[in-house]
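Sharing a structure, written as structure tokens. Questions coming.
The complex appears here without one of its protein chains, the remainder shown in place.
== chain A ==
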Amino acid sequence: MAPALCAICKTARALIKRPKNHAKLCKGCFITIFEDEVHHTITSSGLFFPGEKVAIGASGGKDSTVLASVLKTLNERHGYGLDLVLLSIDEGIKGYRDDSLETVKRNAVQYEMPLKVVGYDELYGWTMDQVVETIGKKGNCTYCGVFRRQALDRGAKMLGIKHVVTGHNADDVAETVLMNLLRGDLPRLSRSTSIVTGNNSSEVKRSKPLKYSYEKEIVLYAHHKKLDYFSTECIYSPEAFRGSARSLIKQLERVRPSAILDIVRSGEDMARLVPGQKASSCECKGKTAAPVAAEEEGDIGGCSSTNGRSPGGEMAAMDKQLRENEEHEGLEIDVTKLKLNEARKDVKEESVPIRVANGAEKATGGQVLGTCKRCGYMSSQEICQACTLLEGLNKNRPKIQI
């Protein structure tokens, strides 16, 4: 068949078919539009401010390598005025992380960014190899994931940086939305869809500028720009549940490529119905809404837990919060609608009260960040997950060593 021409420049041969809209593009136009869309995400959600120091969570894999490359490009092209640093976590897995850290070191040179490597051993006293030695391979991903999230915060803090960006892409978000849907965990679903997590009370905020970028396009961007990235599978078996959600996403994409962004959008729409949650993608609104929710959440106590229990005393507070929420939604609706209309022209009247009608029964309050009583890092529980896991590990250590 005759080679198709690029839908934008109409001159060069099309090499890419975009999953989101089937547009056929040439290499140059694809690279430009990919960057422009990330730029749009960054500006429309007010992700950065001029002069901000930002740490890029860098694993040496495709997502974080593309993120570093795109941010460097956009920072220079649009004059963001960002001070970018690469931040890598060394989980302490021999034969896995060593190679990818070498990639990150090369990236640091290629992108002229300083690099900081933080090890699990120095942060927690445990390498992942030691964790696996103690608890076995089953469930070790939980430890690794919990440790990694906090490690990025701690690494950023060491560098005096208050903002960490990660390479999470649209496929990752869609996968998380599905997993939390399958688990019935609406609060977490809600939190996972927002582009920025961490509010005024937390020391380090995290954001995902590639939230709307397809994994396929990230890989193609890396390929066509000949970026230096490392792909490997962790030597400890991947988490089965996440794996099957992943397969589902990829199979859906094969049949209907737009499904991935549609799931992300559905997740955002569901998130908007969760009490105490700011609307999805615009952080500027969140600044007014978040502190109010946080204060109220303090009275409610354990309501951010995921098991859906609802002692009577919480009902009044919940009702109050729901009313507050509606008020906030009322204030926010203009901006929200603007954004929605931009994305989907056929949007209907928002029906926020639907969730409110039966929401009080299940007490699905938004997760609210406080700080861990033990280590002082941000947590929605009294003792953070990392400290809880460490406690278990440390109890087991003597037994294992004898």
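Basically, a contact is a pair of C-beta atoms (placed from the backbone, for glycine too) under 8 Å apart; a residue touches a chain by one contact, two chains touch by 3 or more; residues count from 1.
Quick note on the criterion: contacts and distances are computed from a predicted model.
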| item | value |
| --- | --- |
| Identity of the absent chain, which is to be given by its UniProt protein name, from "Exosome complex component RRP46", "RNA polymerase II transcription factor B subunit 2", "NADH-ubiquinone oxidoreductase 78 kDa subunit, mitochondrial" or "Ubiquitin-related modifier 1" | "Ubiquitin-related modifier 1" |
| Touch criterion as defined above, residue of A:R77, A:R254 or A:K373 at the omitted chain | A:R254 |
| Absent chain, residues of chain A that touch it | 1, 3-4, 13-17, 24, 27, 59-65, 100, 103, 171, 215-216, 218-220, 223-224, 229-234, 246-247, 250-251, 253-254 |
